[in-house]
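First up is the structure itself, then whatever we jot down about it.
Apart from one protein chain that is not included, each protein chain of the complex appears where it belongs.
Just so it is clear, A, B and C label the chains in written order, and each chain counts residues from 1 on its own.
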Amino acid sequence: MRTYLIDSEKNEVVVDLTKTIIHSSDKVEFEFSSFVDSELVNKKSVIIRQLAGSYFYSENGVSWSKIAKQKLPKKILSIDRVFDVYRGYKPSGLAGGGEGALLTQMPGKIVKILVKEGDEVYKGQTLVILEAMKMENEIKCGVDGVVKSIHVKEGDALDSGILMLEVE
Amino acid sequence: MRTYLIDSEKNEVVVDLTKTIIHSSDKVEFEFSSFVDSELVNKKSVIIRQLAGSYFYSENGVSWSKIAKQKLPKKILSIDRVFDVYRGYKPSGLAGGGEGALLTQMPGKIVKILVKEGDEVYKGQTLVILEAMKMENEIKCGVDGVVKSIHVKEGDALDSGILMLEVE
Amino acid sequence: MKTKRVLIANRGEIANRVARACRELGHTAIGFYTDNELNAQHLQYCDEWIHLKGSTNAETYLNMDAIIELAVQHKVDGIHPGYGFLSENGIFAEKLNKAGIVFIGPNVEAIKVMGDKATSKALAQKAGVPVVPGTSEAVPTIAEAIKVANEIGYPILLKAVAGGGGRGMRACYDEDEIKKQFEAVGRESLSAFGNGDLLVEKLILNPRHIEVQILADKKGNVFHFFERECSVQRRHQKIIEEAPSPFIGEDEELRRELCETAVRLAKAVNYDSAGTVEFIMGEDKSFYFLEMNTRIQVEHPITEEITGVDLIVCMIQSAFGEDLNIPSQEWITRSGHAIECRICAEDPITMLPSPGLVTGFETNFPQGVRFDHCLFKDLEVTPDFDPMVGKLVAKGIVRSVAIRKMRAALEGVYIEGLKTNIPLHKVIMNEETFIAGKYSTSYISEIAPQDKINTEVDFTSIYKKMAGIEAKRLGM
Partner (left out) sequence: MKTKRVLIANRGEIANRVARACRELGHTAIGFYTDNELNAQHLQYCDEWIHLKGSTNAETYLNMDAIIELAVQHKVDGIHPGYGFLSENGIFAEKLNKAGIVFIGPNVEAIKVMGDKATSKALAQKAGVPVVPGTSEAVPTIAEAIKVANEIGYPILLKAVAGGGGRGMRACYDEDEIKKQFEAVGRESLSAFGNGDLLVEKLILNPRHIEVQILADKKGNVFHFFERECSVQRRHQKIIEEAPSPFIGEDEELRRELCETAVRLAKAVNYDSAGTVEFIMGEDKSFYFLEMNTRIQVEHPITEEITGVDLIVCMIQSAFGEDLNIPSQEWITRSGHAIECRICAEDPITMLPSPGLVTGFETNFPQGVRFDHCLFKDLEVTPDFDPMVGKLVAKGIVRSVAIRKMRAALEGVYIEGLKTNIPLHKVIMNEETFIAGKYSTSYISEIAPQDKINTEVDFTSIYKKMAGIEAKRLGM
């Protein structure tokens, strides 16, 4: 699963959960990979352990620090910075170059195209599912409109920046 | 749903949850009825409110006292008394007169008979579902064996102490 | 002692605090919840929960008639107003008396006298309490203001009679500035406080804000519980307090003089509850009366920590005419040093309020830390209410130990989803001027610890948050 963190200055960090190993009912290991501008900038395995009802975090299994449990929030704060959090897909506003033009944001494979040309679509509707980095990404529509043209088909392996379809 | 509380001296309290009203995601009302020797001895409506992650208990909606959250435990303790807790049905050891003879413990209606004569059954298997006090009660088998005879049929309204079926 | 029914006309951490005092006394604590705070966390310590309809402060915690009506309806013996809201409102206290309900605070007269800058200053002078040189009555004209300024010497302060919390004041370093500012400040004060009258006061440079805790009963016994220093302020609002004052330090002579002066003033106004006499102290250790807060104060815990007394419990006992069981002033001793950091929902650098939803909350403290707060997972901090969500208090045998403990305590607060000033407190607890105890009220503006906050976001901190979220998602 991937998560987009976008802060007030529109700086963007993409955090991929690239591995999950469940050791026991109260011990789980995650591998996170972080991307900035589609570049892998950091990758780390971390362990979460539940103890006496609280979560503890470790990177080596020896030293542990307490962390707060939280459900997926809309915002993540760090000191004075606020990140908006989008999980699994990019928010419509950011789903490709022009409002109506959906471009691939990273190399990937078209898993499914959910509309055909001429369909009326609304802002936020999922148009395409793109598999990238072992994750399925719902590509949402940025505007209300009609599907003008589709330039790809299911199964296509695409580079980054390819125009998939246009809405007007 | 009903719950049997049986303490070390084998004293038995039957607590029926005879009504559940969900007022909101963090406020719910329960009506409990308690039976001793199948006699209704107490009936009360209580409210549980979740506040700041804890549960609070009230009988009038004005005065509240904190209580501890707990999953259905095997035992409930009160000062020096220990109650074994059985939820939904009486424990096999108490499931009717003889080991293999299932008798109604209270007046009720047969909702479903889950076995037929000749079936092999095991201790703890649900044989009959009996509706009583607006609750469905799973009547479990007290022994491993074979269903010898069934004396009732679905829909029958029965008094207390009626022999429903026999296992040997 | 018959147990009483006590209504708490407040919210947040102070409502918790009062309810817990009632719990100890065996009184029934009755709490309010409002339309915009149905899940008021302070109800958790209250025995009875009452709906105070409305959302704005005017509709709810400032709504005297609604509160009194509910109080009568629920057969309340007394109302504790906490701080803020109606805590220093003489009319409210009067209405309660009429309704036969005890106002858990001082007598109406004391509230009224101390509620007005001019009359309180006059009383102080009559009682031989030093006041900042300047006028005790409003100065009508610019000319008059300049005349006074020339008598007491520059710099001077133009100050709204009805002002407070640092609002409605302006410093003037010469005659021209007075001419420039006088009418402007007057207009501001009129719109802000409904009263445009101004005082002229000598401006004390590099002042310390030091206050004395008073506790009195209805029998004429007035005690002090030593001083607190509250000089670490932003926008004239305290964010860190200590007891005892590092500026007074070992000068027991000065300490006694200050505290006895406060008692003298309290006696002069027939004070009969918990209250605080605020002083401003110059670098020459001369001190002047500022104002008396006729209520319990946010920072009361540090006094409780070094004296071992429960001020809220005593305040309630005093209100109901009970004995405080305090044989004498000498019997009251202090030991150790306590520091309070106010935890506010605000940007640690701009120090501007930053409301939000608390998506996670945990603590992991060293021994002997006190955290009076109203935090819980899912708390919605709205702009409706004060951004202060908690008070972290650390005590040690000496100041350096208290600071050490506070550092560890600050590391042990995990609040997700909310900007807080904890990063600022962390810097201050390691900043040399603070550690040396040599700070004045201009500490924040001059030392600017906020500029030393490291705002860098590292991947570990992000992974910690993400991991907590993913683990929760797995239902762990």
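The rule we apply is simple: a residue touches a chain if its C-beta (ideal position, glycine included) is under 8 Å from a C-beta of that chain, and two chains touch if they have at least 3 such contacts.
Small disclaimer: the values here were computed from a predicted structure and weren't measured.
Considering C:38, C:91 or C:397, the position touching the chain not shown turns out to be C:397 (whole complex).
Contact with the chain that does not appear here is found for just one residue of B:48, B:146 or B:163, B:48. Contact between chain C and the unshown chain involves residues 17, 20-21, 23-26, 44-45, 304, 307-310, 312-313, 325-326, 333, 335-336, 364-368, 395-398, 400-401, 404-405, 408, 412. Residues of chain A that touch the chain left out of view are 26, 51-54, 56, 62-66.
One chain is missing from the display, and on chain B it is touched by residues 3, 5, 13, 15, 17, 20, 22, 25-26, 28, 30, 32, 34, 41-42, 44, 46, 48, 50, 54-55, 57, 59, 65-73, 75-82.
Keep in mind that, in the parts below, only the chains that are shown with their structure count from here on.
Across the two interfaces under comparison, A-C and B-C, the one joined by more C-beta contacts turns out to be A-C.
As a whole-number value, the distance joining the C-alpha centres of chain A and chain B reads 48 Å. Between the CA-based centres of chain A and chain C the separation comes to 46 Å, rounded to the whole angstrom. In terms of their C-alpha centroids, the spacing between chain B and chain C amounts to 55 Å.
Chain contacts: chain A has no residue touching two or more partner chains.
Shared contact sites, meaning residues of chain C that touch two or more other chains, fall at 377.
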